[in-house]
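Note that one protein chain of the assembly has been removed; the remaining protein chains are unaltered in position.
For chain A:
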Amino acid sequence: MELVVALGLIVFKVALLIAILLLLPLPLTWLERKIAGRMQQRMGPMRVGWHGLLQPVADGVKLLTKEDHIPAEADRFLFKLAPILALAPPFVVFVAVPFGESVSVLGTEITLYVSNMNVALLFVFAVIGIEVYGVIFGGWAANSKYAVLGSLRTCAQMISYEIPMGFAVIGVVMLAQSMSLLDIVRAQANVWNIVYQPVGFFVFFVAGLAESQRIPFDLAEAEGDLGAGFHTEYSGIRFAFFMVSEYAIMLLTSVLAVILFFGGWNGVLVPLPPLVWFVLKVAFFVYVFIWFRFTFPRYRYDQLMAIGWKVLLPLSMANIIITGVAFL
């Protein structure tokens, strides 16, 4: 009986997580277009629903009813596989991400995470590494020059930025003496890691921008020179998969930044429920992502590589060394 309850709970949590992650891109696209509009002194979507609130639904219906076109020269199997490969990793990663300690419902303690892995951080980075397959398969299978160029660039970008990103969080792991995200948050109960690890956060955030392929590092879909990058040839629901995956990665980067550097669900000054604190912090980082997108231009490819290898990598290395020395 207990086993059934526990299993049911896990299934329920996973279903809830998937539902939230699939539905969150709807308000996020609306928000992004609204913020973009405000920053450019426009109004953004206004006509579908109140202040365009139903615009994402209309977009979704449009994408679902569009022709699912596969180019004649495409590798059909890989072409169909790529969106799924791009979509799955961000969802899988959230299994290891804690959203709070626990809440008691009807007398039973329910933990706000699906699993408390002791190597959660490693798991996160390992699974996010798979994301690159979706990109390169999508670009290769479409058999189009824009898509191939975009996927090659993205592939190089994601691999080179994963390295500083991985190094940047080592400082955090050293401070918390654990790779479990839960323990990392608990270790920040008094002082957030951003105080000890400003450089680590900087490297992590910049690399996170690059990982989620957002401006200023959105070389994957540099509209000006590549059409839409690796998903140029995608249409309809498969294109929607790529969009959802992009937003999920943006969320994931925000969530990781909050957990690793901004104390997770630990609040300051204002006593709010932990989950509310967590959501507020994540919302702030999502806003920062959107804000960056409509402020900065895109980096050139060689600049991108120079930043990754010549700035971020040495910085993250130095961060590890300095943290280690301080520990001794």
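The definition used in the following text is that contacts are C-beta pairs under 8 Å (C-beta built on N, C-alpha and C of every residue); 3 or more make two chains touch, one makes a residue touch a chain; residues count from 1.
The rule we apply is simple: contacts and distances are computed from a predicted model.
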{"item": "Absent chain [UniProt protein name; select from \"Cytochrome c\", \"Probable glycine dehydrogenase (decarboxylating) subunit 1\", \"NADH-quinone oxidoreductase subunit I\" or \"CoA transferase subunit B\"]", "value": "\"NADH-quinone oxidoreductase subunit I\""}
{"item": "Residue of A:17, A:39 or A:92 touching the missing chain in the full complex", "value": "A:39"}
{"item": "Candidates A:12, A:291 or A:327 - the one touching the absent chain", "value": "A:291"}
{"item": "Footprint left on chain A by the chain that the document does not show", "value": "35, 37-43, 46-47, 291-292, 294-296"}
